[in-house]
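Take this structure first; my questions come after.
For this view, one protein chain was removed and the others were kept in their places.
Every chain is named by a letter (A and B) in the order it is written, and numbering of its residues begins at 1.
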Amino acid sequence: MRFKIFFSRFVPYLLLIVVTLPIIIGYVWILISTFSTRTYGLLPVDKAGRPGGWTLSNWSFLSKPEIWMVTSNTFILASGLTIGVVVVSMMAGYALSRIKFPGRKAFLSLTLILHAFPTVTLLIAIYFVLRWISVIPVLGRGLPIIGGFGYNTLGGVILVSLALQLPLGIWLMKGFFDNVSWDMERAALIDGCSRFRTWREVMVPQIRPGIAALSIFSFIQGWGSFIIPYSYMVNANRATIATYLNNLLSETAPTNYSMVAAVGLFQLLPVLVFYIFTQKYLLSIFAGGVKGAA
Amino acid sequence: MTEKTTGGGGKYDWFWFLLPALILVVIFFFLPIIITFFISGTNMSTATGFQNWKWIGLKNYQRISSHPETLEHLWLTVKYVAFTLVFFNLGMSLVIALLTTHISRGVGFLFRAVWLLPRITPVVVYVMMWRFIAADAPYGILNQIIIKPLGLKTANWLPMAPFLFIVLVNGFIGASFGMILFSSAIESIPKDLMMASLVDGSSYLQRIRYLIIPHLRWPLLFVTTFQTLSLMTSFEQILVLTDGAYNTEVWALWAYHKALSTYSGNLQWGFGTALAAILVTIGIVMAVIYMRYFKFEELVQEPKIETQ
Partner (left out) sequence: MKVDIVNLTKKFGGIIAVDSINLDIKDGEFVAFLGPSGCGKTTTLLMIAGIYKPTDGDILFDGKRVNNFPPKDRDIGMVFQSYALYPHMSVFQNLTYPLLIKKRPREEMKKEAQRVADMMGIGHLLKRRPGQLSGGQQQRVALGRALIKKPRLLLFDEPLSNLDARLRISMRGEIKKLQKDLGITSIYVTHDQIEALTMADRIAVIKDGVLQAYTDPEDLHDRPKTLFIAEFIGNPPMNLFDVEIKSEAGRVYANLGNGARLAIPESRKLKKLVEGKVKMGIRPQDIHAGSEDGISTEIALVEPMGRDDLIVSKVGNAEVHFLVDPIMKLRMGDRIKLRFDMEKSQFFDIKTELSLLWD
């Protein structure tokens, strides 16, 4: 009997630990490896294979100018994506949630269809769209910082990432707006606001948790995004941290994985920090993004 | 008091609110869908350039049906979707949801948080971890922790078991989707019901069978359909892990390689978009079916302000 209680108590924990082990090991490895010369499994070793070999030399990549270029690119990509997704989604989500207009139902259905639609299948065709945008003067490839919105520009990558993230963003923001009191919005209209001003000054402040969640989510997405910059930036190792890391990874033998791991941790760190401190918000996205369905 | 409104308010407010989204959706959803189908009817490639291509009708689709690799990619895709879905997106996610809702709330939450890590980790970093897990002795974790202690022959496991690894890599990301849906569904089962079944003296396994699983019917169906579609079209992780080597080129990756991979030299845009067009068609059809089947429309409330 005693054994049975013990069994039913601890077996769930044991099972959970076993199935979760690969994830935990992956993260533990990246932490150890970053600060060791080499690792045999999870064991840090020196060049001769003896245990030990703790070092900071893997972080020497921080002195290379490329890393700061790709970091700044990645940061611009993530920030641009975040601002774009949040603003555009807040506007469209508000209209879909709160304004009566012809075709509203059709727009809502469309948002949902696009939400379910697998966007990666469009990557090939979007390549052509970007080539065309490139031809447009100034907008194509003549802007400062982001380069423009065409092929092989940071702006193009931001725009594509933004567009593909929109259905989720709009649906999410619509859901948050749905829950704001109608009386408050009516009060604003009676107080004399236009619809635009009501949106900006009264409605948007009410959905701050939603905005925070979508911002964090978008930033993490942009920060880690790989396939879009990889597809539309010509010089992959000079584009974003992800493409830079991928390049390193394909060129490096397991012997020197520790150096690659350091770059990986460099990219992972902000995400982890965000995740630890904003889990509550993020979960509301993962739950909310599918809540419409559940 | 004038009929004209001031300060930007007006009958077409909704249009201005929707405009930015509308432009982006047209440029990056509608246009690409049209382009996909259009180019799939041409022989466009790096060789023809954007000028000298010809309209060839359904020839690309005929080529797909007679292509020696078609069956290979199709079979791999089916196998990959089926295994990942059954063992991870459904199986593993259900197991984790059941276990984490069974144990203490805080610890359960912690485990679910850990399972969300693969989803938020930058994809290249995440794949790097798996590559090191699979790496050859004496470095690789699998070799060090399991293979060596058992006295088996060490190897670089990625080329040895490529299919296993593409399933694992995607599965550990995919499991969290179902996990969230299932665990919130389990937690929403009325406590009275759970209590009643405890009083009835049913074991935990009986409760799963007769109480929890019936409650999960809807989320199970939703996860199955939604994840089938996203697995069928996903290729990012595989691209980073093997880039299609060792027989891991699923249909979506095949299309991507044909149309955009710079390695092959001649980009076959026509043929590549034809491969993608098949996925796009499946995607559109299934997305529309979801919307009808899962009755999203019922979630739509009417605006309670009609003024302009």
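Just so we're on the same page, a contact is a pair of C-beta atoms (placed from the backbone, for glycine too) under 8 Å apart; a residue touches a chain by one contact, two chains touch by 3 or more.
Every value quoted in this text rests on a predicted model; they were computed, and no experiment measured them.
Participant: From the list A:190, A:234, A:253 or A:276, which touches the chain that is not on show?
Facilitator: Hidden-chain contact among the options goes to A:190.
Participant: On subunit B, where is the contact patch with the chain that was removed from view?
Facilitator: Touch with the absent chain occurs at residues 1-3, 5, 9, 302, 304-308.
Participant: Take the complete complex as the reference. Which residues in subunit A touch the chain that isn't displayed?
Facilitator: 181, 183-184, 186-194, 197, 202, 205-206
Simple rule for what comes next: only the chains that are shown with their structure count from here on.
Participant: Centroid of subunit A to centroid of subunit B, CA atoms only: how many Å?
Facilitator: Roughly 15 Å, centre to centre.
Participant: Mind pulling up the subunit B residues that touch subunit A in the complex?
Facilitator: Of all residues in subunit B, those touching subunit A are 5-9, 13-18, 20-22, 24-25, 27-29, 31-33, 35-36, 39, 50, 92, 95-96, 99-100, 102-103, 107, 111, 113-133, 135-136, 138-141, 143-145, 168, 172, 176-177, 180-181, 184-185, 204, 218-219, 222, 226, 229-230, 232-236, 239-240, 243, 252, 255-256, 259-260, 269, 272-273, 276, 279-280, 283-284, 286-288, 290-291, 294, 296-297, 299-308.
Participant: Would you mind writing out the residues of subunit A in touch with subunit B in their complex?
Facilitator: Against subunit B, subunit A makes touches at 8, 12-13, 15-16, 19-20, 22-27, 29-30, 33, 38-43, 49, 87-89, 91-92, 94-101, 104-105, 107-110, 112-129, 131, 159-160, 162-164, 166, 170, 178, 182, 185-186, 189, 194-197, 199, 220, 223-227, 231, 241-243, 245-246, 249-250, 254-255, 257, 260-261, 264-265, 267-268, 271, 275, 279, 282-283, 286-287, 290, 292-294.
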